[in-house]
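Pasting a structure here, questions to come.
Excerpt of the complex: some chains, original placement.
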Amino acid sequence: MTDTQERNPGEPLRVGVLGARGRMGIEVCKAVDAADDLELVAAVDQGDDLSAVSGAGAQVVVDFTTPDVVMDNLRWCVEQGISAVVGTTGFTEQRLEQVRGWLAGKPDVSMVIAPNFGIGAVLMMQFAARAARYFESVEIIEQHHPRKLDAPSGTATHTARQIAQARAEAGLGPVPDATRDEVPGARGADIDGVRVHAVRATGLVAHQEVLFGTTGETLTIRHDSYDRVSFMPGVLLAVRAVRNHPGLTVGLDALLD
Amino acid sequence: MTDTQERNPGEPLRVGVLGARGRMGIEVCKAVDAADDLELVAAVDQGDDLSAVSGAGAQVVVDFTTPDVVMDNLRWCVEQGISAVVGTTGFTEQRLEQVRGWLAGKPDVSMVIAPNFGIGAVLMMQFAARAARYFESVEIIEQHHPRKLDAPSGTATHTARQIAQARAEAGLGPVPDATRDEVPGARGADIDGVRVHAVRATGLVAHQEVLFGTTGETLTIRHDSYDRVSFMPGVLLAVRAVRNHPGLTVGLDALLD
């Protein structure tokens, strides 16, 4: 089995998809299919036999299934010596520890588990955390369709916390703000000292802008996401990289260096 | 006197400035001086004699003085048959009525009194009021330097009210918003049903964005103001237009048709 699972230079990497008939799985199958250096060798879903994946000699599995079956899937991958890229939700620290345990004795198998495969969103957060220490002011404006239930978005809250931490590490104090006369809400939500504004409008999809300001200049980092296919470049990047990152990698960040 | 106050085609319009040593007056003098079709014939300030203005044959006066002297200035202009463009603050409805009364019997004298000579800001508000009836969603994001005391800005509040009125006239209901889980302030201030977000950051000057959304598309109108010289094109436009608009014109709107 080892032999067929080695990647010969020039030969496409053999990829199996679990959850292949879900809305993300369908997109993953299309994206793998369209990539010259990848070959879709198995696409299985609920009710199908996993042996189709090992039988086809898959070297990497992509799992977009559900929290109740994903742990079984990953244990099976480890047993079969197949690396995995996982977008399924519901990973607690306890679950991640369990996966780390399985991988400990298996140097040839590795896994990437990520809550967000949007390369643009991940880079936006990295750049924001990095710029944070050099600017006196910072605010976040996120914009979404009006069917969204939470405000601000999870990504905006996460970005604000990373910025707040970077500012604290750099010894920056509170952002300057002379507001004395405010109509309630005008200055946005306060997330660890960073003001976050949530815009909702028909026609919007998912957008976020981080605005940094210092004397005489501003720097803006903006991410626009139009479609769930926006996750595919990140999934393919992880598929190509997973076997070069031993053990368990959590988040796309570590693959973007 | 009438004769010298007529404008011959090809000859520059003769302009006098009252409040010529104030920060706005200084800019007005420079702007008039730099315009080929205008001639700065008198620049007076506190302590100077107004007869310098009439003596120089001024056809239009620009007044950026103070509320305590402006009414005397305007009555004098009416008596002298000189039209006026006024940026001085403090005009109540009562004061405007008084000016209308003075002008009633003087068909050859006219006046423009405006609280804001920024052409860009005025057009932004006009366009916003006009677009409002065609879009399901609308929000305002204004951005200013952090020394500003009020949030949102007066311009943003005014824009929101005009939009709310246009929506009501068009029979539009509330903007769609499914937010159930909000960190307080995230969704901005509610001005007559229009959400307004106020961003404050070092490096910013004065900016405003009005975002309209409907199925599959958004329309954004944005105004960026960098400097008090941004009022000059509006002042010059009023200087050139005032004598073609009989009586009293309040606001730059009526001159932008």
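A and B label the chains in the order they appear, each numbered from 1.
What we mean here is this: a residue touches a chain if its C-beta (ideal position, glycine included) is under 8 Å from a C-beta of that chain, and two chains touch if they have at least 3 such contacts.
As the structure is a computational prediction, the values presented were derived from the model and not from experiment.
*Asks:* To what total copy number does the complex in this file extend, with 2 chains depicted?
*Replies:* Every protein chain is the same sequence, and the full complex holds 4 of them.
Throughout what follows, only the chains that are shown with their structure count from here on.
*Asks:* On C-alpha atoms only, rotate chain A onto chain B and read off the angle in steps of 5 degrees.
*Replies:* 180
*Asks:* Find the geometric centre of each of chain A and chain B from their Cα atoms only, then give the gap between the two centres in Å, rounded to an integer.
*Replies:* 48
*Asks:* Can you name the residues of chain B that touch chain A in the complex?
*Replies:* 135-139, 141, 143, 146-152, 157, 175-191, 195-204, 211-218
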